[in-house]
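Just dropping this structure here.
Excluded from the complex is one protein chain; the other protein chains are retained at their positions.
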Amino acid sequence: MNLVDIRNLEVQFPGATEPLTVIDDLSLNILPGEILGLVGESGCGKSMLARSIMGLVPSPGNVSKGQIFFGDLDLLTLDEPSRRSLRGNQISIILQEPMTTLNPVYTIGNQIEEVLKEHRPDMKRSERRQLVIQLMKQTGIPSPEARIHQYPHELSGGIRQRVAIAMALVGGKVQLLIADEPTTALDVTIQAQILKLFVELQKEHQMSLLLITHDLGVIAQTAHRVAVMYAGRLVEVAHVEELFDNPRHPYTRGLLHSLPRPGSHSRKQPMPSIPGTVPSPGAIPQGCAFYDRCGFRDDKQCLNERPNLEEGATEHWVSCHFAAEIPPFKVNSSDEVTP
Amino acid sequence: MTQVRESPILELRNLVKHFAMRRSLLRRSRDKVRAVDGVSLQIQSGRTTALVGESGCGKSTIARLILQLLQPDSGEVRMSGEVVVGASKEFRRSVQMVFQDPFSSLTPHLTIRSILKEPLTVHKVCLAEEIQDHILDLVSAVGLSADMLNRYPHQLSGGQRQRIGIARAIAVNPKLIVCDEPVSALDVSIRSQIINLLLDIQKSRNLAYLFISHDLDMVAHVSDTVAVMYLGKIVEQAPTETFFAGPRHPYSKALLASALIPDPKRRSENRELVGEMDSGVERETGCSFRTRCPLAIDLCATHEPVLHYSADEHLTACHRIEPV
Partner (left out) sequence: MSKKVFHTTLKRPGIRRWRLNGMLIAGLCLLLPLAVIAVFASWLSFLDPLSIDASSQLLPPSWNHPFGTDNFGRDVLARTVYGAQVSLRVGLGSMLLTAFFGVFFGVISGWYRWADAIIGRFTDSLMIFPGFVLAIMIMAAIGPSEFNVIISVTVLYVPQVIRTVRASIVEFRSAEFVDAARTIGVGDFRLLFVHIFPKAAGPVMVQLSFGFAWAVLVEAGLSFLGLGTPPPAPSWGNMIAEARDFIRSAWWMITIPGGMITLAVLGLNLIGDGLRDMLDPRLKDRGVL
């Protein structure tokens, strides 16, 4: 049974001449109690996917096709009040920069309490305070009794992100937590702390975590399963170890090759890289979206025919015409990257 | 072991820069952020010195001090042995910078052509009639085509913009380029392209880089020397291979341990460093890392450690490391 089942999702924005497709026929499921990593570069549609699940696609964009099931509910046909009652209650989101979600003129204690009031109107004020402090303790905020009186700008980035997490968990019944680049704005040492917190909370609350990031290191260290997006399409889905050991899609392989790994590249020598740039929506090649940058392409199939996401090995889905023929992956066999 | 050294192209001597903190409109607080607090560093010509640290450690302030966008409270910047006071044209020709965010560092209402023309006309690099040819040489040197020239920065992708930023920096044939997180604002698949370009240009033009970054893997790949900063001070400095073979300062160790290895089989459970970096507001005594340090002893609270030389030009500022 899936917790979330996204079927043939398409999100479009009005363009100058024709609509621009930012999410293109995407199907993906999230299992209960798993950490699903969603990797992709800026503009690939990964944040838009999160917003689609939340029902917060920014205007003038709209979901033009597809279904998103949350349990038995189709989120896309749900009316706004029931959607709102899901948001923050069973589905929560955490953004890259918590400063954008926190209100600068209220103390953080007040803000967490405010969310709590929405969910538990029957609670007494003193009980609420207690619960807020308890939540803050749970998210690892040091000396919460003092911190509740502080304003967001008085806190460091790491603590702010912990506050955002506390707010996301306030409902107490969260089943799906979406974290959109939650550690990108943080320092390395703080990033490690926050990721650890995510993993702990995910286990403790037995929720599913959709972890959106561009950083393969974050994925490797936390995710159970990985989905790779490129130019609005899903190109590869697999278990985390399978994906890093045996990436089948040329884009995934390019990403893994171009990571600087200590000791793996000879110092100061050219690093393997994916040539070219990500196509913008509206300029995506007709066949495979990765056609322009791919080292394995052929001029017939890849140019004209869009590859489908197909299951090759068990639970390893790839959308590439040559998924089966591409040789096994070796770190630093850089020859395949430059066409 | 003594090594015969070239004289450094750029040298920082005991550089200090404090910022006053404003508490209220009427009362100026006496608290100071010690952004850069006695930093000495030598940059050798044709080589890459990496400056590593977390945000707020003062690494960007150092870049601004070197570029003379800020004046130090004390200490000096020396260029080929001579003290730099303010920015002469000659200094600007020798030292250039590549900025972190390639969008905000290009004047948005100028075309790429005008942006690249600026350094050429300001420094009269070439005759007026050669300017167009020179601009063409520059864009091809950074791997772009001439049809970019009539566009505006917002019409370029992040990677293309950063290439223009690099082209602008090399336009005046500098000897040193300060690269302030040159790839951290770029997409993963573009980063290695830009790093390759930087390495390529370094080789062909014999450039020195001061490579400011928080990405240790990247630093390991591009640099010859690594300096680690914590709260305005350099806490460890060593040749790159020596450093990555065995970092000594507890902070460097923690940094390396916090780096997320892109390999799910090597998940580290206990990589976490407790606490967060202080704000850098004035403290009286002792080692600024001691509040987070797993090795801290009483001495660390009372005496500030200074950088000690040991073998292999490996410098460390820590009481808990045996001096060699």
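A few comments on the model shown:
For reference, chains read A and B in written order, and residue numbers begin at 1 within each chain.
Here is the rule we go by: a contact is a pair of C-beta atoms (placed from the backbone, for glycine too) under 8 Å apart; a residue touches a chain by one contact, two chains touch by 3 or more.
Owing to the predicted nature of the structure, the values given are computational and were not obtained by experimental measurement.
Here the missing chain is touched by one residue of B:Val77, B:Met97 or B:Leu197, and it is B:Met97. Here one chain is not drawn; of B:Val39, B:Leu65 or B:Leu106, the residue touching it is B:Leu106. The missing chain, though absent from the display, is touched by one residue of B:Val122, B:Ala146 or B:Ala245; that residue is B:Val122. The set of subunit B residues touching the chain not shown comprises 64, 67, 69, 87, 89, 92-93, 95-97, 99, 101, 104-110, 118-119, 122-123, 152, 154-155, 165, 168, 171-172.
Criterion: only the chains that are shown with their structure count from here on.
Centroids of subunit A and subunit B (each the mean of its C-alpha atoms) stand 31 Å apart.
If you check the complex, the residues on subunit A that touch subunit B are 41-42, 156, 158-159, 187-193, 195-196, 214-221, 223, 240-241, 244, 251, 254-256, 258-263, 265, 267-275, 277-278.
Against subunit A, in their complex, subunit B makes its touches with residues 48, 54-55, 157-160, 187-193, 195-196, 199-200, 214-218, 220-222, 240-241, 244, 254-255, 257-268, 271-273, 276-277.
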